[in-house]
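Of the protein chains in this complex, all but one are displayed in their positions.
Should a chain be cited, it is by its letter among A, B, C and D, assigned in written order, with residues numbered from 1 in that chain.
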Amino acid sequence: LNSSTDEKANKETTSAVQTADIKQIKDQVIKASNTGNIPAKALERKDTFIAGMSAPGGVFLPYFYDNGWDGNATSPIFSPLVDLDKNGKPIPILAKSWEISDDQLVYTFHLKDDLKFSNGSPLTADDVAFTLTLLHDPAYDGWGDLAAATIKGGKDYKDGKAKTIEGIKVVDPLTIKITTEKVNAKALLLLGGIVLSKDYYGKDYTYAHLDYLKKLYSKPVGSGPYKLEKYIPGQEIRYVANKNYYDGPPKVKNFIYKVTTPETTSQLFEAGETDYDRFPAEPESVEQLKELGFANIKVTTANSYSYAYINNTKPYLKDKAVRQALIYGLDRQKITDVTYKGYGTVANVPVSPVSWAYTEDGINKYKYDVKKAKQLLDEAGWKVGKDGIRAKGETKLKISYLTSRNDDDFIPIAKENYKALGIQFNPEVLDFNTLLTKLNKKDYDLAAVSTPMLSDPDDAVADLASTHPDNSAGYSNPKVDKLLEESVSTTDINERKKIYHELYKELSDDPPVILLNYRKVIHANNARISGLNPDNFTGISSSLPNLSIKE
Amino acid sequence: MNETLLEVNNLKKFYSSKSTLFKSVNEQVKAVDGVTFSIKKGDIFGLVGESGSGKSTLGKTILRLHNKTSGDVFFKGKNVFKLSKKELIHYRLQSQLVFQDPFSSLNPRIRIGEAIGEAMIQHKLASRTNVRDQVLSIMEKCGLSPYHIDRYPHEFSGGQRQRIVIARAMALNPEFVVTDEPVSALDVSIQAQIINLFSELQEKENLSYLFISHDLSVVEHLCNKVAIMYLGNIVEQASRDELFKNPLHPYTKALLSAIPIPDPTIKREKIILKGEIPSPITPPSGCKFRTRCPIAQKKCADIPPDYKDVGSNHFVACHFV
Amino acid sequence: METSLVTDQPQKDAVSKPISLWKQTYMRLRKNKLAISGLFFLLAMIAFSFIGPLFSPYVNSTVNVNLMNHPPSAEHWLGTDKYGRDVLTRLMLAGQISLTVGIASMVLSVLIGSVLGAVAGFYRGIIDQVLMRLADILMSIPGLPLLLIMGAILSEWKTPSEYRIYIIMLMLSLIGWPGLARLVRGQVLSLREQPFIQAAQILGLSDKRKIFYHLIPNIFPLLLVVATLNVAGAILSESALSYLGLGVTPPTPSWGNMIDAANNLVDFKKRPWLWIPPGAAIFLTVISINLLGDGLRDALDPKMKR
Amino acid sequence: MNTPLLELKDLHTSFHTEEGTVTAVNNVSFSINPGETVCIVGESGCGKSVMALSIMQLLSDSGEITDGMILFNGSNLLEKTKKEMRKIRGKDIGMIFQEPMTSLNPVFTIGDQITETLLEHLSISKAEAYDKAIELVTLLGIPNAKKIVKSYPHELSGGMLQRIMIAIALGCNPKLLIADEPTTALDVTIQAQILDLLQTIKHDLGTSILFITHDLGVVAEMADTVMVMYAGKIVEKAQVVELFQNPKHPYTKGLLRSKPVIGKRTQRLHSISGQVPKLTDLTESCYFSERCEHCMDICKTQAPPFISENDHYTACWLYKEGKDQ
């Protein structure tokens, strides 16, 4: 290797701020360019739509499954009263409409007429009441936690002090009225969830004994567009159109969720084995999909973001300046570029840009600034020692970083960035469960996480409240506490927007975590399918009733 | 000079035959079936017998390579089967075995110089520095050329291997050696050399031998006492001269008559033994030799003959003497 | 008249100093071209990994987005990876870890496995029973959870992550002996019935000597196979370990994690410079160790034609 | 009787070792007629077994036949294909190896190992082969043949294994039997029985036997012709009676004198002093010269020719006209 390249390399790598020539990709839809390319295999399927998904667990009962993919698997079978539209706003599904009392405590749902479950039995307010009661049973061990909705008498029922839940009133077969004790912005979705058939699931119900349901996990009956035909473990879930669907049976008679693995999704799609799948957000896979010609590609921003927890309880991280320095001194753009190659943007607000609560107004963007970071650390009393590591008295500035992925792009970049600041950065790769345990025990400095899909902006920030029992960051800021409290104490979105704006400003000034990036997701479907419009909140399930197959 | 070195008392060694996964036969090969004799210091005790009669087994059992089935062996008055670990090592130093099958008793991956010398080092009879010289001198005594020292066993001829095994045993300066057919694979010239070596050692160092052999002429030349074994028992035992002059047991007589004579002009009448050769698993009742004995009678089938002294330390187990 | 005929005392001097086993082995090895090329490659690999970085301008270079995934070029002979780092340099640095881990773990596990197996087979009886039942238990303990626990413990103890891989490899060798031990034991069981072991017994050789000089050399060919297979296994499993945080922590490279980084189809199809070099490095290492091992076996096999 | 069954011409067999090339068989020529028994005696290590193996072409990897011809029934075995050679081995030429313990496969029963040859070369059924095996074993004087055929080699004594080896070799009634010290491990009564058996076979079937032994008594009993080998060469060859009565080569004489004879005990046995020369660095000479009482100058510089006098061949300068050279 000659010396001229040597110089060049040095120049390139030492220039502090690199403006990468990576184009920021916008949300976009790319239409299929050549439908003549559709593989024969796909064309052979006249009445079947196949979508790819990861491995389901086989528990096809909402509220009871544990594997998140079972959620996807059940959504064609079960419909909720209320769902979110593509902008995250609630829209009625089984409900015709709903009313919220002025004190925002009483919810009244009106059901659509003539609703039926797939087995033909009618769906009434009784079923809604049954569903909500069931979730208050002490033996219930699923994830559906209605506690936030604080239905009046719910706790008494759970503790066995009451035979029924006081706050649930069936007014008539099409109307149900639910009284809550505290105003909560998320209550609407909690209360207006999926409706289970009382006839079917409540036949053998006795208080505190839910084991009987286990027999029904594999035989779901719901009111969604499709009903389950056959489940082949580890392979596929087959559905057929539900004749009793309130909107009329879907046009595509058969629907299959095929289990695919990241290694082979693109081959399966290419070969026409699947009609729809999601792909890693990176230029190559978009390129590849484009080349196929028959793919409708949709690039959208995901309804989530990734970040690194900072352990605010550690003495050296309590100091706001140190936390700020950790953000200033980290080239988050580089991390984002390396990871997403243009299919991601640096996150500055703890909510996804697709949410109604998103705004960057008045937010400090913490642009990569080594000087600033050093200055902050100097001011905070962390002086560079002889070994190049900053220290304050006896303690050296050593920061551990927990992650569950050994290909985490945070590591190489943070390592060199922090080294330049005089911080010793010790990455540690752990199995996810161990990582969570350490998080809970607050035995960490930094830890990589990414949020799940966020249906409400509160989902992302709720645990920053100092009173929140699950405050893994150990963050405590009275102003934030107050704003968080307020943000869910109203159901008015405009009101909430304002509060969140305020909150984000405060969180930017006194950062509890290192926000990293938003990413894009890529959906692609075979052009022979029309009507598919995957969104950020429900995936493809809201499109299912409207699909059709082009001849 | 006449102290007893080794005393074997009604020694028995049975191999329990296999029982497989599916059949459990409990058969026993009575390889050594009650043998009594003693060897005095300086004795060369010849042991002759039918092949398969238990000579090797007897030798190995005496040296505690096998566990006995019953009986006792005393070496210098100590019960060999009750030696402590330390005493056993001492016993090993004093008593050696020259294996019948030289090849398989040599480790194929160890060069013979090392094979001969390693025990010397182990027992501190030689140091690492001078072991090689000592090995060379022993090799020379046993008729091996010095240049053989760094070769592997498979590079030798059968007779050369035999000499290696002898050298290995002699290297430890034992007091007592069981030699299991040590010269049968050697050409007569080397054989003579080895036999001379044996008797030299016996004379100079008062070494005692249990000399197992088929070659009666060698036995006659070398041994001062001879025992004849048949199917796990000693059937006759006497001093050399007595035995060769006055064989009493019919088997001994047959043996002596069958010795090939190295003279093509002499054709001798041999006693050819007839009849079924019995198996050590189901030995015949009474006298074990009766199935092939030319003078057997009914009595022989019923009563096992006593092993009796017929005078001048000549023991024999036959009803008709 | 020449009396060069050889008789009584042929070249006493030539014979008086022993050719040591090692020297003899070396002499035989030298004649085996394949083994020598194996040795050469292995040394070359070691030199490449340990000395090579001294000549690389990229040892300290940092993540560079502008250089992401560049194909091989005059500046970057083997191209760059997704962080814009020079693949050739990383390959060298990775070799330091992979070679050390591969060879050290091979040596350790072969040592432990063969000794315990030989001891069990040689003594039989109670020692055998105890060792083999212990082996049963160790073999039935699932590896993955054990690794997770070790990881958690090491993390709890705050062991520096650089050293974890060595500790883990040590632990794995310590508990991974049963397989080899059982193999060895099986061989020893039939070997010990051979007359030459009886001969060693008669000579009053110590058990140690019987085991190490008489038995183990006779299973040497088996050990060599296990050893070569182990090296490859250890190099690759190191990267599997890093999924659990037990391998080397990124950004430190190892051959295994370099291959693993190219775990998708795009890299597979379009960026062969990411995975061919580490794969080839492992391949070369393993094959050269194997050639060397084969040569060693032949050199140690007295019956081999020379 | 005119065409010999086996004829060796100038056979050379060498081993390549680190120390150099060991010429274990050095220019050996002789022939065996049908029905003839040729005994070979000689110093141990002089190349008897190697010669036998050369005939069978079963030398180990490092051994090689470097020169010469082996004519069997008139055709050169060295030119035979592997397949042709295979058909000859076991069927036309049977061989008994010197080391019975290692020469039998430890994991097959005796019966399997005997019947194998029979099944390979004769067209008989398995059951017949087994019957034949039992017959052979009984013939060789092993008790309880039925049980023996079911046992494994390590369960038998050395002598028994030796007899099993003989049974295997005799299985197909070979035209030539090469017996490498077949009775060494046997007691004299069994030995007598087996020698008897071999004689019978020889007479009844006209089998030729190449018999390697050290036991001069056995030689005297069995041989038609005797050859004496020394350091890879044949040094003397004669009819058995002639050889015993009128040995010529000093080595042969030495051998005959070394043998202990019953009733003629001496204090020391005679033995030939000195040792066999190292086979790697032989120079042109009589290889026995260093140990010879009659050693002359010529012996050290020139190899003696193998000359015959009334069918009594000797390679010794003592019997050469030009001995005074």
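The rule is simple: a contact is a pair of C-beta atoms (placed from the backbone, for glycine too) under 8 Å apart; a residue touches a chain by one contact, two chains touch by 3 or more.
Going forward, contacts and distances are computed from a predicted model.
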* Structure fact -> Matching the hidden chain's UniProt record against "Na+/H+ antiporter subunit C", "Stage 0 sporulation protein KE", "ABC transporter permease" or "Phosphoribosylformylglycinamidine synthase subunit PurQ" returns "ABC transporter permease"
* To do: Would you indicate which residue among A:Gly160, A:Pro233, A:Gly248 or A:Gly362 is in contact with the undisplayed chain?
  => A:Pro233
* Structure fact -> Contact with the hidden chain, among A:Asp431, A:Asp456 or A:Asp535, goes to A:Asp431
* Residue among A:Ile50, A:Leu289 or A:Ala308 that touches the chain left out of view -> A:Ile50
* Structure fact -> Touch assignment to the omitted chain, from A:Ser101, A:Thr261 or A:Thr395, lands on A:Thr261
* Given the full complex, what residues of subunit A touch the hidden partner chain? -> 45, 48, 50, 55, 57-59, 64-67, 139, 141, 143, 145, 147, 214, 217, 232-236, 238, 254, 256, 258-261, 263-264, 267-268, 270-271, 273-274, 431-434, 436-440, 452, 469-470
* To do: For subunit D, enumerate the residues touching the unshown chain of the complex.
  => 56, 58, 60-61, 82, 86-91, 94-95, 97, 99, 102-108, 116-117, 120-121, 152, 154-155, 165, 168
* **Interface with the unshown chain - residue positions in subunit C** => 34, 129, 132-133, 135-137, 139-142, 144-146, 148-149, 152, 179, 182-183, 186-187, 189-190, 193, 221-222, 224-225, 228-229, 232-233, 236, 239-240, 256, 259-260, 263, 265, 268-269, 275, 279-280, 282-283, 286-287, 290, 297, 301, 303
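One rule holds for everything that comes next: only the chains that are shown with their structure count from here on.
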* Structure fact -> Expressed in whole Å, how far the mean CA point of subunit B lies from that of subunit D is 27
* Asked: Rounded to the nearest whole Å, what is the centre-to-centre distance of subunit A and subunit D, using the mean of the C-alpha atoms as each centre?
  -> 90
* Asked: Between subunit A and subunit C, what's the gap in Å when you average each chain's C-alpha atoms?
  -> 46
* Asked: Where in subunit D do residues touch two or more other chains at once?
  -> 17, 60, 101, 275, 278
* Asked: So in the complex, which bits of subunit B are touching subunit C?
  -> 60, 63, 65, 88-89, 92-93, 96-97, 99, 101, 104-111, 113, 118-119, 122-123, 132-133, 136, 145-147, 149-150, 152-155, 165, 168-169, 172
* Structure fact -> Interface with subunit B, subunit C side, in the complex: residues 6, 9-12, 14-19, 24, 194-196, 198-206, 209, 213-214, 217-218, 220, 300-303
* To do: Can you check the complex and tell me which residues of subunit D touch subunit B?
  => 15, 17, 19, 41-46, 48-49, 60, 98-99, 101-102, 141-144, 147, 155-160, 162, 181, 184-193, 195-196, 214-221, 223, 240-241, 244-245, 254-256, 258-263, 265, 268-272, 275-276, 278
